[in-house]
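A single protein chain has been omitted; all remaining protein chains appear in their positions.
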Amino acid sequence: MTSTAPRTVIQPDGAAKPRDVGLSDKELIHAYRTMLRVRAFDETCLKLQRSGRIGFSIPNRGVEATQVGAAAALKKTDWLFPSYRDFGMALYHGISAEAMMHNMYGDALDSAKGRQMPVHFSFTDPIRFFSISSPIGTHIVQAVGAAYAMQYRKEKHVVLASFGDGGTSSLGFHSGLNFAGVWKAPVIFLCQNNQWAISCPSEKQTASDGYAVKAEAYGMPGVLVDGNDLLAVHQAVSEAAERARKGGGPTLIEARTFRMGGHSTSDDPTKYVPKAMVAEWEKKDPVARFEKFLKKRKLWTEKQREQWYAEAMAEVDAASKAAQATPRPALETIFSDVYATLPAHLRRQGQQAFDIAKRHGEAEAGDGAFPL
Amino acid sequence: MTSTAPRTVIQPDGAAKPRDVGLSDKELIHAYRTMLRVRAFDETCLKLQRSGRIGFSIPNRGVEATQVGAAAALKKTDWLFPSYRDFGMALYHGISAEAMMHNMYGDALDSAKGRQMPVHFSFTDPIRFFSISSPIGTHIVQAVGAAYAMQYRKEKHVVLASFGDGGTSSLGFHSGLNFAGVWKAPVIFLCQNNQWAISCPSEKQTASDGYAVKAEAYGMPGVLVDGNDLLAVHQAVSEAAERARKGGGPTLIEARTFRMGGHSTSDDPTKYVPKAMVAEWEKKDPVARFEKFLKKRKLWTEKQREQWYAEAMAEVDAASKAAQATPRPALETIFSDVYATLPAHLRRQGQQAFDIAKRHGEAEAGDGAFPL
Amino acid sequence: MATLTLIQAVNDALRTAMKNDPNVLVFGEDVGPKGGVFLATEGLTKEFGEKRCFDTPLSEDGIVGAAIGMAVNGLKPVAEIQFQDFIFPAFDQIVSEAAKLRYRSGGQYTCPMVIRTPYGGGIRGGLYHSQSGEAYFCHTPGLKVVVPSTPHDAKGLLLASIQDPDPVLFLEPKALYRSVKGEVPEGNYTVDLSTLRTVREGKDVTVICYGAMVPVCERAAARAAERGIECHIVDLRTLYPLDEDGVLEAAKRTGRVVVVHEAPRFCGYGGEISALIAENIIEYIEAPIARVTGFDTPFPNTLEHHYMPDERRVLDAIEHVAAY
Partner (left out) sequence: MATLTLIQAVNDALRTAMKNDPNVLVFGEDVGPKGGVFLATEGLTKEFGEKRCFDTPLSEDGIVGAAIGMAVNGLKPVAEIQFQDFIFPAFDQIVSEAAKLRYRSGGQYTCPMVIRTPYGGGIRGGLYHSQSGEAYFCHTPGLKVVVPSTPHDAKGLLLASIQDPDPVLFLEPKALYRSVKGEVPEGNYTVDLSTLRTVREGKDVTVICYGAMVPVCERAAARAAERGIECHIVDLRTLYPLDEDGVLEAAKRTGRVVVVHEAPRFCGYGGEISALIAENIIEYIEAPIARVTGFDTPFPNTLEHHYMPDERRVLDAIEHVAAY
């Protein structure tokens, strides 16, 4: 689409250019294993959805390098304002597959208390992984407010806001980038251009020459990077983060990649994605590409991969079993957290819900007394 | 603000470059006289507001060349989606000072039936001068829809959407330019950068290098033009219109100018506009600049100016007197035009309003029977 | 007459309108080749070309704003908002612009357009794929708000909305998309936008409802009948402007009223119905005017079956007012 070529680090032969990729061997392996865990989580969720165990999932195949490369450039004291397709960012930073799985099941141990659809994660520990919202783009400008707070308190932290190509058409993109530019806020805007917004291809999303060029409209640097090259994404995000920590303001990064699956488990991409395009991108698989690099560095063997993948699968399986064994959220979770304190009218409505549930012998009602 | 210099046509000595300015002598004089009429209208409204005859006005001083230059590039079959500070566009195309004055008074002959604040004009004849809305930016994307309709019917007309520097931060700007780019809609976006959005200076509005550069984000040409140079504005809009008529799609034009007065009659600009800035721009007066050009073409003398200005004043005076002599809108105008047909509940509410007015002997109620 | 699901009836209405009037355009997110996430627009791009049925960028503000401009300039846009929950970025365009244009321009400019959008719960969509926002729009003079509950009405009301000279918000109960079927006439016909539909006659309790709550109320009424309570059910269909006379008439019949909707109760649509009755015919009313609604919380996910009014809650209310 764009005339400019995206930045890369991993060369066709697997060599890195520059050689110093800014990540230790340990970190490189952690990044790689995280990608395997994303795949394991992704594939498991697709299966769970097909078998009716969970209601919905969002395929992550194809975009793992973008997520993990970006996450690897951040510290635990930074904040993430992620999208629903960011399994890798959570896993990289130590959010457990089990915590995520409780969300997929919407059970009593889900940190969002079963209120949101699957993949709408929300975590505060070990990194601030901000509560995901369905409305596209709203979080982009919120991220700028969070970054302003860091700037105001003179902290050296940054915020990463992650969104899709479709997200660039949203209101939050426009106001977010505009405010960030004026405020020189320490925020990195990561546009994961996976070429599709559900069924809408990029050429119907915008007439601009890619997405990185949109940075100029907001007076900030725009960087186009190969999103299937974990190290290139890491490099671009690291540079942007360093600039932001030093007071240099925001950056827009476009990571060009491809969504190999459907938009979600409700979507049939064969209706609109040209087969040739899928075949083309299949060859650019981000995991295989990173393996080539690792192999050249002697950090990878096929056997090692199998072991790691088996471990990832075991972890995800255990997570899924744990979630499955967890009951539904308690009935009072319908009424709590609307406000810090339960107002009188919600106490009345809650009691009503308990009365009905009790009358009909539904387990959630316990003794029928509203507990809040 | 911008590193690039704005396009000009009128040189410091009054010569035009290129010599062929694309307007006949008759049109040049009409454009000039329109600027004088804008001034007359503007000054009269300020006086009427100060004396309490009208509630509100919007100073146009300083931006006349942008308005009139742009208007002169359009045909009567084109559409205008103007802003509240576009007196010149209306006057140039034959909307009478009297029609405008009825709006300033909100009287029974106001084409908007006294429902809107002053300066919120709405006309359909002799040109489509779209109903002005207070919310900033909403009309920008509406203009794109109107342009799509032209394209759909294969008409060779264009739409001009006019808005301020502040308007570029609005939602309608982002969605409007984005949709227009994708649709290649025949629309010209005219950003009148008068340097202020009420009290907000451009550097707090955006970090971009001016406003024309925002075009790239939407895949369209961006043109920076000297807004105090009527011919430069005319040239830029003419080029954009020609491209649009040929199917070449939209253009964003930034006309750099300066708002010499307050934002509105409710505003005190001395609280925030640096004096030096006003002095600097005073020297760039767009009317004086155009006079220099006309004089060089032997189309202008001081005496002629005086006569034309007196005529403009007489026209505006007469308009104001006519409006003043016009009664308020009829009471039923509160209830009509909510829908094409008056629904039952509004008939009841209308009758109630008439009953009260009648009981209190208010003239608008007539015999107290709701007439719709 | 064919037997269609509600979503098929919507599709049929769009196809009929596009056939009859070349100015009718359909657009929104994923409505083109994909045919819409619920398949409301399936086949339309193929049949009418991509100038008439097409995908837009991801901006509801843009979709509605552009639709207004098209309508102003002679087209008949029928815009889709993918879920009603995502209409809020377009709220300004709807409330400040579409609703007020005729008025503020003294009738010089108008925008006959339709915004279609699926609303309501029942698909485990959580906070953002389940909401019922009708009250936001019914407080906005200049708009019309329409909600069908049967395939027949879905087609007839949608065709009437497309032919209407004013902007119409057409809310489709997504829970009924495939769960109700009914006979739908072929070709063009309209259902009047100013009269409610009597679903069932009864002398004991009047139940006022619309959209996805209509079948819920019907089931509750069937159970009430077993207990000797005869319900009179009306389906409002056009929520705004409302058939007020029809509502008052129905309420007078029994003097006992239950109003049902999915949206939160506080400042919900049901409040207006109660208020109308309490203001105009209180002398006929023999029991508290009951409301059965969603709770005043965001819409939950796992526990949505406890959140949404169901036939048990409606029945409780019917019995309560009947016994009063």
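A, B and C are the chain letters, set down in written order, and residue numbers restart from 1 in every chain.
The definition used in the following text is that a residue touches a chain if its C-beta (ideal position, glycine included) is under 8 Å from a C-beta of that chain, and two chains touch if they have at least 3 such contacts.
As the structure is a prediction and not an experimental result, all values here were calculated from the model.
Of B:115, B:128, B:157 or B:259, it is B:115 that touches the chain left out of the display.
Listed residues C:175, C:220, C:263 or C:303: the one in touch with the omitted chain is C:263. Note that of B:62, B:145, B:286 or B:329, the residue touching the chain absent from this view is B:329. Only one residue from C:81, C:234, C:285 or C:318 touches the chain missing from this view: C:285. Hidden from this view is one chain, which touches chain B at 55-56, 106-107, 114-117, 120, 133-137, 166-167, 169-171, 197-200, 204-206, 266-267, 271-272, 328-329, 331, 333-335, 338, 345-346, 349-350, 353, 356-357, 360, 364. Residue-level contact of chain A with the missing chain is found at 79, 110-113, 115-116, 120, 122-124, 130-131, 133, 135, 138, 140-150, 152-153, 171-172, 174-176, 178-179, 182, 336-340, 343-346.
In the full complex, chain C contacts the hidden chain through residues 85, 88-89, 91-92, 95-96, 99-100, 103-104, 127-128, 135-136, 138-139, 141-142, 240-242, 263-264, 266-280, 282, 285, 287-291, 296-298.
Here, only the chains that are shown with their structure count from here on.
Centroid distances from chain C, each centroid being the mean of CA atoms, peak for B. Look at where the CA atoms of chain B average out and do the same for chain C: the two points lie 39 Å apart.
Between the Cα centres of chain A and chain C there is a gap of 35 Å. Mean C-alpha positions place chain A and chain B at a centre distance of 45 Å. Counting partners per residue, chain B has 171, 174-175, 178, 182 as the residues that reach two or more other chains. Multi-chain contact residues of chain C (touching two or more other chains) are listed as 56-57, 59, 61-62, 89.
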